[in-house]
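Here we show just some of the chains, and they stay where they sit in the whole.
Chain lettering (A, B and C) follows the sequence in which the chains are written, and residue indices restart at 1 in each chain.
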Amino acid sequence: MAYEFKATRRVEFSDTDQAGIMHYANFFRFMETAEHGFYRSLGFSVVMPETDPRLGWPRVHAECDFRKPLRFEDLVEIHLLVAEKRTKAITYQFRFRKLNEEPVVEVARGKITIVCVAHYPDGKMNAVPIPPEIADRIEVAPAELLA
Amino acid sequence: MAYEFKATRRVEFSDTDQAGIMHYANFFRFMETAEHGFYRSLGFSVVMPETDPRLGWPRVHAECDFRKPLRFEDLVEIHLLVAEKRTKAITYQFRFRKLNEEPVVEVARGKITIVCVAHYPDGKMNAVPIPPEIADRIEVAPAELLA
Amino acid sequence: MAYEFKATRRVEFSDTDQAGIMHYANFFRFMETAEHGFYRSLGFSVVMPETDPRLGWPRVHAECDFRKPLRFEDLVEIHLLVAEKRTKAITYQFRFRKLNEEPVVEVARGKITIVCVAHYPDGKMNAVPIPPEIADRIEVAPAELLA
């Protein structure tokens, strides 16, 4: 059972925009880096070609509060915490911390809600319960960590 | 005085991911397309090199609810509505509609809050009141449109 | 029979990097915009789910020479010319022109070679002849245009 994961990334030149800071849409790409790293840490991949019907994990909600900018070559920790777990959906919280400056401060905080869906051969898709072999390995983080 | 703007984009191959749909981070790039088009429609650009100190418009909050996926070559309308206007900040609402299918439905709805900041030569930045030549041209959309 | 296509794009904020110009990798995304627009102008899409085996068009070569930078809000014409056509491959040339400044000058010139491949259910893929309904609509541009 796991409720958190930490990924680390360095802000690349292609992540910046002409304001000289990381473009805000890239925070959402970085959230996914931590999410997929979390799954790998649990022994599975978000891409599961062998399931029938094929399962997918679309996002139904995403948000982020930006407090301080990230700049080229900043080293960022993306701290994933499981905020909510339902039969067919999980909500993750993400805390972005800039590691290359003392004191280490939180520069942004985000949240995504993903839903487990089955893709059918006719192109339709339906929300379905998260398979037990996945759901059983994920638990909600202690309330004091999420505050 | 303006309170809305509509931009149209076609989903490109590079906007999709291997789930076969537009990657969720790109909805935030599309919001910005509409935001910057809104400014151009009012006669100015989000990049104002001539102001002293230089002004910038960082995002402090962004969110999106995803209802239906967008796919390659879908034609999307991004409808910007001014949701809130304060001395130093504006909140925009964005409605994504897929134009290439009848009936036209809303596939996603987003929101960003931007703050007007002054960049000083020493690298510092401060929230400042939106200049009147800009603020005077922007008004909040009627409540019934925002519902 | 067609040998050229012109697409137009405005450089977006998310296309720029902190050097204040369009990030060079985005020229390759813009080439694809023109390529896929070319296919649409011929009445088909690069995504052909109904073919069996499924066809794909991976790139085997891409290159670009950058002469002048593109900046935020520049209006760019991407002029595709068919440079070479073989049984299983096509080479396109791309000329980028900045339309919002007089005189209109070429700011970059690129080239990609794509191959028609069949994707088999076991994950393998093979180069195959371009289907005649596509090949018959595409011809090489006159030599004087390609010079």
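Here is the rule we go by: a contact is a pair of C-beta atoms (placed from the backbone, for glycine too) under 8 Å apart; a residue touches a chain by one contact, two chains touch by 3 or more.
Everything numeric here is computed off the predicted structure, so don't read it as measured data.
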Number of copies constituting the complete assembly, 3 shown: 4
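In this text, only the chains that are shown with their structure count from here on.
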Numbering shared by both copies at the chain C-chain A contact, with half separating same from different: same
Centre-to-centre distance between chain C and chain B (centres being mean Cα positions), rounded to whole Å: 29
For chain A paired with chain B, centre-to-centre distance based on mean C-alpha positions, whole Å: 23
Inter-centroid spacing, chain C versus chain A (mean Cα positions, whole Å): 33
In chain A, residues with contacts to at least two other chains: 18-19, 21, 25
Touching residues on chain A, where the partner in the complex is chain B: 18-19, 21, 24-26, 28-29, 32, 47, 56, 58-67, 69
Residues of chain C touching chain B in the complex: 12-14, 29, 32-33, 36, 40, 45-47, 72-73
Chain C-touching residues of chain A, taken from the complex the two chains share: 13-14, 16-21, 23, 25, 72
